[in-house]
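Omission of a single protein chain aside, the complex is shown with its protein chains in their original locations.
Letters A and B mark the chains as written, and numbering starts fresh at 1 in each.
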Amino acid sequence: MAVAQRVATPHRKELIVVPYRRVSAAAMATNVVLILLGCFFVLPMLWMLFAAVDSNPDWAIKLPSLTLDNFKDVLARQDAIDSFKASVIVAGTTTVVTAILSVLAAYPLSRMHIPFKRSFMLAVLFCSGLPVSMLIVPVYQMYVYLGWLDSLYTTALFLAASSLPFAIWLMKNFIDAVPAELEHAAAIDGAGTVRILREIVLPLTLPGIAVTAIYTFINAWGAFIVPFVLTYSPENQTGPIEIYNFMGSHGLFKFGDLAVFSLLFSLPVVVLYLFMSRYFSGAFNFGGAVK
Amino acid sequence: MLSEVRFEGVHKIFGTETVVEDLNLTVKAGEFLVLVGPSGCGKTTTLRMLAGLERPSYGRVFIGDRLVNNVPPRNRDIAMVFQSYALYPHMNVYDNLAFGLRSRGASGSVVAQRVTETADVLGLGQLLKRKPSELSGGQRQRVALGRALIRQPQVFLMDEPLSNLDAGLRVQMRAELSRLHQRFAVTTVYVTHDQVEAMTMGDRIAVMNAGRLQQVDTPQTLYDSPANMFVAGFIGSPRMNFVPGRLGGAQGRRTVEFLGAQVPLTRGQDVTREPAEGRVIVGIRPEDLQWKQDAPAGDTVSVQATVDVVEPMGHEALVTAVCAGELLTSRFPPRSGVKTKDQVELALDPARLHLFDAESGEAILKRPPASGTKQASVGEARMDESA
Partner (left out) sequence: MAVAQGLGPRQDRTRFQWSSLVMLAPAVAVLGLLFVFPVVYAGYLGFTNLALVGSRSRDYTFTGLDNVTRMMGDYVFTNGAWLTILFVVGSAIVGQSVLGMLLALLLRNAHFSVRAVVGSVVIVAWVLPEITVALIWYAFSQAGGTLSILLHRPDTDFLVVVPMLIVSIANLWRNVAFSMLVFSAGLRNLPTEVLEAAEVEGASAFRRFRTVVLPLLKPTIVTNLLLVTILNLSEFTLIYAMTQGGPGNETMTLPLYVYQQAFVFHQLGYGTAISLVLVVIGAVFSLLFVRASRTQI
């Protein structure tokens, strides 16, 4: 891509030389099509953004008469705050449990000699693809039997169980990337297993743990059917359920509140994604990684 | 405290493959022993068994008087320098050096003192705050050395530590390692595939091939009296020439027929084993094969050869010539003027011949000790140790 350059001439006046830039029709078309596609993606989101700051919003996108009243409303509503708290508890617990358990399980799977390891890992990966709809019915029955219904923590436990297969698969791959020689060197240096894990393995897999944790959190945060089925009291309804309930009560609520709440609810995961893509280059890094 | 290292009847089998077979080897206390051989010969596996990173399938390993077969690496009081250095990437040089001491519960002041000492010895004083990724290859290598030195172990293990360095650095580090060994005199087992490294650094060299120990001796003895064709061809560059021959004559007046010449064995040379049908392989080092014109007058045998390739090396020229259908490499003076297709006369000294059984490859010629050679080392070589 040609760039304008400043050329100093002997006459003390600077000339700006701009090489002629040829823009091909194909390149133009590419960018135009992309911009159009971009609009397709942005359009539905715009409604939420505008309605959130509109004092009189409707279903369609319209120029908002700007106000922050909707925000004040939502932040004052008990049910909104409760569901946010519920989501934090569920997603947080799920993430913590999954992260710890997956690291613990992935280490032996990565380092130690276990027969049929490859088929086991494939089975694990396959399990991550099993539909939740299949699991939720027997689990519901089990929870009825165990008296575990309507608890945020037991709900989180099941979410952790369904997140574990993929998390273990991810973590195992991250631990594989730490050269085993470092652990050998540490062993020869005199470190026991605990010290090796704590001072060598853990610090070096921290990025992997972060990725796994963030991935698990994003999934748990948006989980719908599991908390929907396993909880029923109003104070245990997580964010997605709250939004769903809002949607059902047509006309008896304020669009503005709904838009604000879903906006606020979506914010943490978007922020987490931005954080992950900035600090972890990989499939998620899009800004400069292409080409 | 210096310890010797002993392998008794050690085997290592992976699946169906025997990687180390019946290894019997003693490393003397304070000795720098080089374990050398081509890739896959079992030398690294042997080292790892000594380190405790692999368990022998059969046999026993001793450090000092202690049987260490079931002792985990951390309790063997050894230190190892890995080929890839294995420096802890998330710790700076200071912490890398201190890790071993801290794992054993050393106090902060002891750690500080030892780290400073070691860093001084190795010239790392300015680099203590840096992380491995900020160091050059040579610097990393020295940190790896420092990490081993600082623990003052009974045995040093080194797994091809110089192979990741460029040629100039390698030569420099070879000298530095030798100097360090002079100074600290720790029993060291050093693994390499490079015979030059082995020859220049080792007090003794153990040559391995295909899992079996071929010969253990001082560098000079290995050069002068290789126990079999493998060792003869492995040690010494350029490689020894091998030509087929026939052993004849009667007791006391043996002759060898090769390259169309009949060469009587010189006085004092004796054949230890009769080869089947008298078939032998004759070994002649390029440095023992000279241009007749250049050779000192003496008891020599000459053969005619046609020059095939001349490789000028600056200080000499390596000339490959064809004689009686065999290719021979010899060392010529640098400005001999010899070129391809020339006919030359090559002189060889019968006293410098090597004879190997054509079937087993074993050396079968015993020569009287050359004046000035340490005869003691031949006796100590324990030829019965080798396969």
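Quick note on the criterion: contacts are C-beta pairs under 8 Å (C-beta built on N, C-alpha and C of every residue); 3 or more make two chains touch, one makes a residue touch a chain.
Model, not experiment: these values are computed from the prediction.
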Sole contact to the chain not displayed, among A:Val88, A:Met121, A:Ala210 or A:Val229: A:Val229
Of A:Val53, A:Ala80 or A:Val139, the residue in touch with the unshown chain: A:Val139
In chain B, positions touching the absent partner: 9, 11-13, 16, 18, 21, 54-59, 69
Interface with the undisplayed chain - residues on chain A: 26-27, 30-31, 33-35, 37-38, 40-45, 47-48, 51, 58-61, 97, 100-102, 104-105, 107-109, 112-114, 126-127, 129-142, 157-158, 160-162, 164-165, 168, 193, 218, 221-222, 224-225, 229, 239-240, 243-244, 247, 255, 258, 262, 265-266, 269-270, 273, 277, 283-284, 286-287, 289-291
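Assume only the chains that are shown with their structure count from here on.
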CA centroid of chain A to CA centroid of chain B, Å: 57
Residues on chain A engaged by chain B in the complex (per definition of touch): 179, 181-182, 184-192, 195, 199-200, 203-204
Of chain B, residues touching chain A in the complex: 51-53, 72-74, 76, 78-80, 82, 84, 86, 88-90, 99-100, 103-104, 147, 151
